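With one protein chain withheld, the remaining protein chains of the complex are depicted in position.
== subunit A ==
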Amino acid sequence: MAYRGGDGPGQPLSATFPRVSPGGLSTFRTRTHNICMVSDFFYPNMGGVESHIYQLSQCLIERGHKVIIITHAYGTRKGVRYLTNGLKVYYLPLKVMYNQSTATTLFHSLPLLRYIFVRERVTIIHSHSSFSAMAHDALFHAKTMGLQTVFTDHSLFGFADVSSVLTNKLLTVSLCDTNHIICVSYTSKENTVLRAALNPEIVSVIPNAVDPTDFTPDPFRRHDSVITIVVVSRLVYRKGTDLLSGIIPELCQKYPNLNFLIGGEGPKRIILEEVRERYQLHDRKIRVRLLGALEHKDVRNVLVQGHIFLNTSLTEAFCMAIVEAASCGLQVVSTKVGGIPEVLPENLIILCEPSVKSLCEGLERAIFRLKSGALPAPENIHNVVKTFYTWRNVAERTEKVYDRVSLEAVLPMEKRLDRLISHCGPITGYIFALLAVLNFLFLIFLKWMTPDSVIDVAIDGTGPRGAWTHHQYSHNKRGGDNNEISKTR
């Protein structure tokens, strides 16, 4: 099929040279993978997917794999860049269409992606986020080239409105011949399996993680004369800002020494400001403080000022915010939606129905527990929570998925077409089967234009054994637009 088939130089080089990861973590591995993470979302854009890709890649490099990241160019940041530990990032000059997602024609990215896959000797393509067109493109091309594919879904979708029906159809097409899918919680798995009509056996659940050293408690930062409830979320419908606007007046009237600290920005901010005006919660002393948009590094400083963390989300695949809050030693009150009940054990979280009444009851329970002094110290909570979700654990579990996937056979073209036609409905199936054939012909044309043997193998700079760390010529540091290759040998 692709270059792995024939006698081309496509076989992974590192598979024959086992590398040992550094320090006490060293586990002697006989198999290492060349992994390519593809997503439209990566730094300098900020968000959950971005940090997930970065942290996962770093932990996989630590475990001896070779990892590269492909994303689209952000402003002047284009070309090839290196991050910590020689993590290589390709910022490809593709047009951004909407919301940082690239436009797709399903074909135009093939030449460049194929060139990178060949030169980096990639064996596994790992795409992230169903909103990213580039991730789906890469899956499509990788399957044409006969590479193993893994997809991570980071979000939950509905089934009812037009946009979700269309996205779900695309997801069905994209995932029906993907080797393995990773979801962040069991609820998300259920959702993805239903949306994309998948076999649940090829869907794994690997939760997100938090960096526990970033979220440490600091009890001296909060004032114990008042009780502070912290909310950190985007102020949008999906995050339940309307519920929040119902809770604030009710509780503020009942408890005179209760404050709200709200971090985040969004279209629903106006509602909260209205509530504050109407109930005059800003006179004398400020009882409801709106902090506006927070940078990720400031979140911890806001969290440690409070006693109780409130999450009012209406839908959530895996709520990172409540883990971060619990890691800072706060009591967590949250709605019981999506994957949230799986995230924390019962003694660390108070779950409520997504209604004002239920959430108020939950908060009152939390306040009562706080006043009675029956709570464990924040330091203890932190020590418990920090063992729950670590990136090393995530990397270990992801590695198992890679190990499993690398033993599987990639569907040959005729089976892939069968699968597309039988899985995706008569019309969509035939359209995408035709596109798959066209893509395959395009690939043959490209291989004729630039055979694999003409493509230089990229120097492996990742990890402690990478080309950067042992060199005989002086290492030259430079900023500017380009990165240097200091040759060794």
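Here is the rule we use: a residue touches a chain if its C-beta (ideal position, glycine included) is under 8 Å from a C-beta of that chain, and two chains touch if they have at least 3 such contacts; residues count from 1.
Rule of thumb we're sticking to: contacts and distances are computed from a predicted model.
Asker: Given the options "Mediator of RNA polymerase II transcription subunit 18", "Mitochondrial ATP synthase epsilon chain domain-containing protein", "Phosphatidylinositol glycan anchor biosynthesis class H" or "RBR-type E3 ubiquitin transferase", which would UniProt use as the protein name of the unshown chain?
Answerer: "Phosphatidylinositol glycan anchor biosynthesis class H"
Asker: Of A:31, A:77, A:119 or A:447, which residue touches the hidden chain?
Answerer: Of the listed residues, the one touching the omitted chain is A:119.
Asker: Can you say which of A:41, A:90 or A:131 touches the chain missing from this structure?
Answerer: Residue touching the absent chain, from the options given: A:90.
Asker: Touching the hidden chain in the full complex, which residues of subunit A are there? Just list them.
Answerer: So the residues of subunit A touching the unseen chain are 78-80, 90, 92-93, 111-112, 115-116, 119, 450-451, 453-454, 456-458, 473, 476, 478-487.
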